[in-house]
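Got a structure for you, written out below as structure tokens; questions coming shortly.
FYI, not all chains are in this one, though none of them got moved.
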Amino acid sequence: VVDASLGEIAALLGGELVADPSVRVTRIGPLDGATPDTISFLSNPRYRSQLTVSHAGCVIVAPAMREAAVARGGALVINDPYLAYARLSRWWDERVRRVPPTGVHPSAVVDASATIAATASIGPSAVVEAGAEVGEGAVIGALCFVGANARVGAHTRLAPRVTLGERCSIGERGIVHSGVVIGADGFGFAPTEGRWDKIAQLGAVRIGNDVEIGANTCIDRGALGDTVIEDGVKLDNLIQIAHNVRIGEHTVMAGCAAVAGSTTIGPRCTIGGSARVQGHITLVEGVNLSTQTFASRSILKPGHYTGVFPIDDNATWEKNAATLRNLHTLRDRVRALEKSLPPAAPKPLDE
Amino acid sequence: VVDASLGEIAALLGGELVADPSVRVTRIGPLDGATPDTISFLSNPRYRSQLTVSHAGCVIVAPAMREAAVARGGALVINDPYLAYARLSRWWDERVRRVPPTGVHPSAVVDASATIAATASIGPSAVVEAGAEVGEGAVIGALCFVGANARVGAHTRLAPRVTLGERCSIGERGIVHSGVVIGADGFGFAPTEGRWDKIAQLGAVRIGNDVEIGANTCIDRGALGDTVIEDGVKLDNLIQIAHNVRIGEHTVMAGCAAVAGSTTIGPRCTIGGSARVQGHITLVEGVNLSTQTFASRSILKPGHYTGVFPIDDNATWEKNAATLRNLHTLRDRVRALEKSLPPAAPKPLDE
């Protein structure tokens, strides 16, 4: 349990503390339901009404919210409350998280030719194969598989039950969640006489620094070259990254998104949940792809792109969908109407 | 192998047996392909034609089907044949399923501070960490990871290769299939100078009683509070439940569905396969979301909701999709036509 004074927290985060610095908090929590021993924060103006009635001992707020926050109790006034919350959450986490013991658990199976840094931790029943390298402070969770000649950078953590395939690598300070599979074969076959002939996948996966990969996400190895995930990329759960894809730095992808083979996604893109990106195309830097949208062609201009059928009550949807099935006929009817009108009629607006 | 008399089965299920109670069956099977030693059932009227020609030794039917069933052989007449079949299937399963041995397998790694009930089973190479609790009759499958201070309720079964993260809990009589990840970090980052700063995920996952979770499904831990799955929820395979979501009791979700962060889904909802629910919204009790539909906003009225592009042959789809891309222009053209007509013309029906 954390027990910290507001003075201590203000020293960590900066900003102006409008509260007794000796007051102690033992929880970080949302405004709603906060108690005097809770430190909370307000970043989304949508939750402003919760601020005035919150019993939190201290609320981290932006300067514009200073008055409203102070009117009800303690406040830490700071320019970016969300960023301050992020930092505080990590500081808090370091104090409560169980630190795995340094060294190799006796039940782990580590090949004699693997290189394990002195400060690394190899968990129970983990398997580390020949020639693999695990850096300083890195953690290989219980029941993980690290293939031959794979590399795990310093301070990177593999949660329990992760696969890092042969010759694949991840840089420093990464976080890989349970069930992730890095380096399965890409999906490549040559058609022949009604069958599919396997194309061996000879490449690997190279992952940069500060990358986080969500649970059960898959990143396939390249066919000839490598699949590449650049620095700072954040992937949510159950994402599919096919072979020879490249994801640019600081791009984020939400859960269940998928990228087909040989596609390049630029840096600082935002890919929505369950969105899908076609193979062999390019998305430039700064593309924002909406939830469930299928990018079927290259996108060469930064911006926000969408393609999703709007939800409706089922009866209304059925009527609209029925018309949609004949939409091109409807267009032809409109065109025929336009042609049938006298010359004074307005001209078509498109085509 | 099960070898049961019809009399024994009728005693279990109730209903009226119209058959020699001493006849024995050794299989439960579909009507189609059934043999005299098979017990079958008819619940979906769509399979009625299969009834009259089935060689099943006994068919479980509703009263309305009594005559048709008896005309061809034995019958067990009962009000809800599907429910009777469900019950029979479980009775059958108990007779054929391998029961894992009580106690801790010698290859498992169980922390000395974990509490394992005397009648629980810990499978080969499972890992159970400090402070974890495993209830009476619970089964932790081979190669599972149960994190520190996690709790598994009585008679809950974890199939092989499941992750139950630190401090996460599941109630009684649950079933968790292989590859499930409970308690990976939620996907939370604060943007800063073109990078993404991690928000530590300090909450946990709390799962009620009688919950079933399909293979490779992921349920993330909360950021501050907990992610909550209430009693009786059934989740299919490859589902994504993000942080701070709450799923109400007896709600079911089909495969590949996904719920984004901080959303509340009410009790007794039905979420179709590959459907997706936006973050920070609410679906009230009794919402039925169609397959592949994206619920982009709160749904505050029970009912059936849909948003999916209807399938067609590719050539027709291409023509309709091309028109769809200019749909607002088409609407403008219709409006122009309406305005150009003499006053006697009908007025627009919408807007």
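Going in written order, the chains are labelled A and B, and every chain counts its residues from 1.
In the analysis below, contacts are C-beta pairs under 8 Å (C-beta built on N, C-alpha and C of every residue); 3 or more make two chains touch, one makes a residue touch a chain.
All values reported here derive from a predicted model rather than from experimental measurement.
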Identical protein chains in the complete assembly, only 2 of which are shown: 3
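Here is the rule we go by: only the chains that are shown with their structure count from here on.
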Chain A and chain B: spacing of chain centres that average the CA atoms, whole Å: 25
Residues of chain A touching chain B in the complex: 28-30, 80, 82-83, 85-87, 89-90, 92-93, 96, 98, 105, 107, 123-125, 141-143, 159-161, 175, 177-179, 210, 212, 214-216, 232, 234, 236-238, 250, 252, 254-256, 268, 273-274, 291-292, 308-314, 317-318, 321, 324-328, 330-331, 334, 337-338, 341, 344-346, 348-350
Complex contact set, residues of chain B against chain A: 107, 109, 125, 127, 129-130, 143, 145, 147-148, 161, 163, 165-166, 179, 181, 184-185, 187-190, 192, 194-202, 216, 218, 220, 223-225, 238, 240, 242, 256, 258, 260, 274, 276, 278, 290, 293-297, 303-310, 312, 316, 319-320, 322-324, 326-327, 329-330, 332-334, 336-337, 339-340
